[in-house]
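What you see is the complex with one protein chain gone and the rest in place.
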Amino acid sequence: MRWRRSTDSKMFKNFPFFPEQASAQAAQVDAIYFFMVAVTAFFSLLIAALVVVFAIKYRRRHDAEIGVAIHGSIALELLWSFIPLVIAMVMFGWGAKVFFDMYRPPAGAMEIFVVGKQWMWKAQHADGMREINELHVPVGRPVKLIMGSEDVIHSYYIPAFRVKADVIPGRYNSLWFTATKPGRYHLFCAEYCGTKHSGMIGWVTAMEPAEYQAWLGGGSTTASPIAAGEKLFNDLACSTCHLANGTGRGPVLSGIFGKNVELQGGGSATVDEAYVRESIVNPQAKIVNGFQPIMPTFQGLVTEEQILQLIAYVRSLSQQAAGAPAGTPGS
Amino acid sequence: METVSYLNDGHGLKSWLLTKDHKRIALLYLVSITAFFGMGGLFAMFIRLELLTPAGDLLQAETYNKMFTMHGVVMVFFFLIPSIPAVLGNFLIPIMIGAKDLAFPRINLISWYIYILGGTFTFVAALSGGVDTGWTFYTPYSTAAANSHVVTAALGIFITGFSSILTGLNFIVTIHRMRAPGLTWFRLPLFVWAHYATSLIMILGTPVIAITVLLVGAERVLHLGFFDPALGGDPVLFQHLFWFYSHPAVYIMILPAMGVMSEIIQAFSRKNIFGYTFVAFSSLAIAIIGFLVWGHHLFVAGQSVYAGLIFSFISFLVAIPSAIKVFNWTATIYKGSISLESPMLYALGFIGLFTIGGLTGLFLSTMGLDIHMHDTYFVVAHFHYIMVGGAIMGYLGGLHYWWPKITGRIYAEIPARIAAGLVFIGFNLTFFPQFIAGYLGMPRRYHEYPPELQVWNVMSSAGASILAVGYAIPLFYLTYSLFAGEKSGADPWGAKGLEWEIPSPPPTSNFEVTPIVTHGTHQYEPSREVGIA
Amino acid sequence: MPNGHSHAEHYPGPLHNPPVKGAAAGVPHHAGHEHHPKLQHHFDSMDQQLEASYLGMWVFLVTEIMFFGGLFMAYLMYRWANPSAFQEASAHLNKAWGAVNTVVLIVSSLTMAMAVRSAQTGAKAKTQVAWLVATMIFGTAFLGVKYVEYSDKFTHHLVPGPHFQWTGQYPAGAEIFYSLYFMMTGLHAVHMIIGLGIMTVIAVMAWRGKFDADYYTPVEVSGLYWHFVDIVWIFLFPLLYLIGAHYGAGH
Partner (left out) sequence: MSAHIASTRLYIFVFLALLVGTGLTYAAALVDFGYANNIVMLTIALTKAGLVILFFMGVRWSTKLTWLVALSGFFFLLIMFGITMSDYLSRGWMPGSLR
């Protein structure tokens, strides 16, 4: 939108009408918004005008006056059922398409782990860089957030990107976006989560890719999630059963991420983030066929962040096998 | 000697507190919901004062959270849901169908006591420190994290639910079994149709919220695992169960108001409703389809995108019967004999506000758009356009329209028109800016907010003060009319319907003889030979 | 159809008279009817009164369906999510006690039906009371069995909460199962207790000879409630007790 206000314009600084468009999705969302605003304005004004005109034109002239006997019209009823229906279906289809686009992450999106807890947002980048209540992302590159919560439901919301997803304890949720405009944008928690809900906010900084690389290099980097996960894998003695050569008491983990496994008692499960998480905290729930239910639960022994690191490691085992190191920055 | 009416047939507190007369019970409700409206309004005032500035400088964060929670709980469960059905519906349904009372007068009184008992629990919860979960009681916050009086408040809601169930049950049985001879379904006033549809939701939906808050209580107190992931539960299941009731509950609030609108618009246009059967069936359609759309509250809550698709689709369908109503009301005014007395001002205001409220609901049913708007002030503005711009305008319009029937007195018209105007202006100034703040990304339930959003919040708070004045004025002139109002005849408006054929205020048994109905109750034209335009 | 027309049957007069509308004309109340002492003032006839009560109870039962429905919804979802855990947990319930209680409730439903029938046929007060008391005895027996089962769960630490202990494979799923078990059977038991209270009142009324072939509405509508509670159990029994019957087979 070329006519849209410039962010620097002094006059509108404190009188904003419209949020910044800073992601590839934002324009799509705003297009529906403008369409619907137009429809709403049209029908509201139409009804208001008719009501006002009728109320004046047919005002009561004398006390005993009664209205003209009109009981209805099937044709009109059908007309004003059909036209709204058509408009509604356009809105439905358009909205659904945008929604699906916004929830189907492109392959090769850069992944960042996010953990919400009362009342802060923790993020960890693929190379191990961590930040709290901040998120730095490169411009022009799809970024996928894999999000979990340590306590109650939160919701990760970046208005300038028009994205939002609830962050739910006990499972993962994701959202993705491609930032298009460098800048600093609000980050909000949108799901009420307790006393300092309105303090669970921060900033998302979109940077040129080169700056982003510099930023990654500049901070005090801890071990990457994959490396941290590998260390945990050994420290927690997962490696004593999940042997790589197939002779262990647990299933071989390399090459299984994203695949289907046969379960004991019938059925199958896709090995994804949710399944790996469940297997760590509630290992008896879905046993792979041919194995004994002997794995103890690690619930309470590992934090949400550590589970995410373990998942990153397990996933990396499959990516090495496939020879496609996706999900690392700069690839 | 004064004529005997339900008002002077028995004196003293006991004759009121033990009455089985539906008209007196309606007045018991009128007094109690007005008290709760005042209470909810007070909480709203604190919210709007706090939000005058971006910083959280008036209230502690926790106090603020309790304010919006109590505002929601009180307004939803103790004002909006009982408002029109329990006051106007209770008073008018038996009269409109030519019956002497509801089918179960004793249950009717019991349901008022249940309402008061539930209200007491909620009141105690508020006084003893409040509850801070939001009126939605989302788990696991409400069961595992919140450190406030969740159980007391939940119990209040659980108990009050039975009041709503019993009222709905009474209406359904009454409408089926107590109609006067000849009063067939398609001769029923649209107000009765609307209440029939409302009652369906009350009996089908309310039990589900009852069991849901019971499970929340059991999880919180007994640590039974239902919704908390730490206990193996799924918090999204709570949201399904909660909205299975709480979305249709919005229709409990708006359908009776739509019924009131149909009555007022006919009366002040002196004209039959345009498309009676469409208006009547659209009430039923809204009630039934309304049960299939709850998942549009869960688009970003981790619900499957495919389930979201179904919910979005059906949400668009439920908009059609609402659109039909709006168009039919507008067409009813066409070539009417329009008189802009205060009830009609509320009615015309309702049409405008409900149109905006309904259309902005479509924004939120649009999946791609809802990602951005979910849980922002856009949602807050939308549902206030429905609940305040719709339901409360309907309630006030109805109260003014039937006030002469209820009390036998005429209120002062000039202040009534001023109040109606102030409510309309104040309402729009309060809530329209919230649409803009919402699209800018201001999340709801925020105690502090980014400074650039202040201008919209100041407007909103300013509007709220006008709205408060608009709501306060009727208290004075309506009360004044009780003592000094001119006596109204049986039919001060020249309106049609069985209720206008009996004296004002009505005698205790409503009708001396059971009326026999031979044509629609709202026949305005002198001749019955009318064609279809 | 029970709509406005059905009233016409009670007003043979007006339909043949010139039609009039409004309060100005009409029929005096109860025209052509003897006043039954049990007829409340706002009803026109005993039939209308009975129909209203009967419909009222059915509508109430619909709310009960939805009330238990929320719990069944939770059961359905968690069973789908934890199929093996539910089987394992269910295997620890006593199938025999469940079956005995099912039979006990079915018998009580039969005696309840007979109680209504004895009122409908105008049987002696003693006969009516006998059937009602039989119903109450079986109802109490049901609660007695429930008490035995509950105490067993307490001693074996099968009550969810801090003291819950599970030695099987699926502690998390089992805890959800037992949460649902206690909530469902507990609410069902509360309904039984309310039912026993209602039956006591009805039995006293029957003893005083209140019911005859012309007036038996209270017996009939409380019977509906009793049968409904029975139906809930008909579903609870297999869903809670029987799904684990062959757990472990084939594993």
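The letters A, B and C name the chains in turn, as written, and every chain counts its residues from 1.
Throughout what follows, contacts are C-beta pairs under 8 Å (C-beta built on N, C-alpha and C of every residue); 3 or more make two chains touch, one makes a residue touch a chain.
Just so you know, these numbers come straight off a predicted model, no measurement behind them.
Undergrad: Please work out which displayed chains the absent chain touches and list them by label.
TA: Across all of the complex, the chain we cannot see touches A, B, C.
Undergrad: With the full complex in mind, choose from C:148, C:190 or C:234 the residue touching the hidden chain.
TA: The one listed residue touching the chain not shown is C:234.
Undergrad: Could you tell which one of A:44, A:173 or A:316 touches the chain left off the display?
TA: Of the candidates A:44, A:173 or A:316, A:173 is in touch with the missing chain.
Undergrad: Consider the whole complex, including the chain that is not shown, and state which of B:42, B:124, B:292 or B:425 touches that chain.
TA: In the full complex, the listed residue that touches the missing chain is B:292.
Undergrad: Need a quick check: the contact residues on subunit A for the chain that isn't drawn.
TA: 100, 103-105, 107, 146, 171-174, 266, 270, 272-274
Undergrad: Across the whole complex, list the residues on subunit C that are touched by the chain not included here.
TA: 1-2, 47, 50-51, 54-55, 58-59, 61-62, 65-66, 69-70, 72-73, 76-77, 80-81, 95, 99, 102-103, 106-107, 109-110, 112-114, 117, 120-121, 223-224, 227-228, 230-231, 234-235, 237-239, 242-243, 245-246, 249-250
Undergrad: In the full complex, which residues of subunit B touch the absent chain?
TA: 176, 204, 208, 236-237, 240, 244, 291-292, 295, 298, 302-307, 310-311
Here is the rule we use: only the chains that are shown with their structure count from here on.
Undergrad: When A-B is set beside A-C, which has more C-beta pairs in contact?
TA: Output for the comparison: A-B.
Undergrad: Could you please state the distance in Å, as a whole number, between where the Cα atoms of subunit B are centred and where those of subunit C are centred?
TA: Each chain's C-alpha centroid was found; their separation is 32 Å.
Undergrad: With chain centres taken as the means of their Cα atoms, state the distance from subunit A to subunit C in Å.
TA: The separation of the two C-alpha centroids amounts to 46 Å.
Undergrad: Among the residues of subunit B, pick out those that touch two or more other chains and give their numbers.
TA: Within subunit B, residues 232, 234 contact more than one other chain.
Undergrad: Quick check on subunit A: which residues sit in contact with 2+ other chains?
TA: 282
Undergrad: Using the touch rule from the top, collect the residues of subunit C that touch subunit B in their complex.
TA: 2-5, 7-8, 11, 14-15, 19-29, 40-44, 48, 51-52, 55-56, 59-60, 62-71, 73-74, 77-78, 81-82, 160-162, 172-173, 175-176, 179-180, 182-183
Undergrad: Hey, which residues of subunit A end up touching subunit C in the complex?
TA: Touch residues, subunit A against subunit C: 264-265, 282, 284-285, 293, 297.
Undergrad: Spell out the residues on subunit C that touch subunit A in their complex, using ranges where they run on.
TA: Residues of subunit C touching subunit A: 82-85, 169-173, 250-251.
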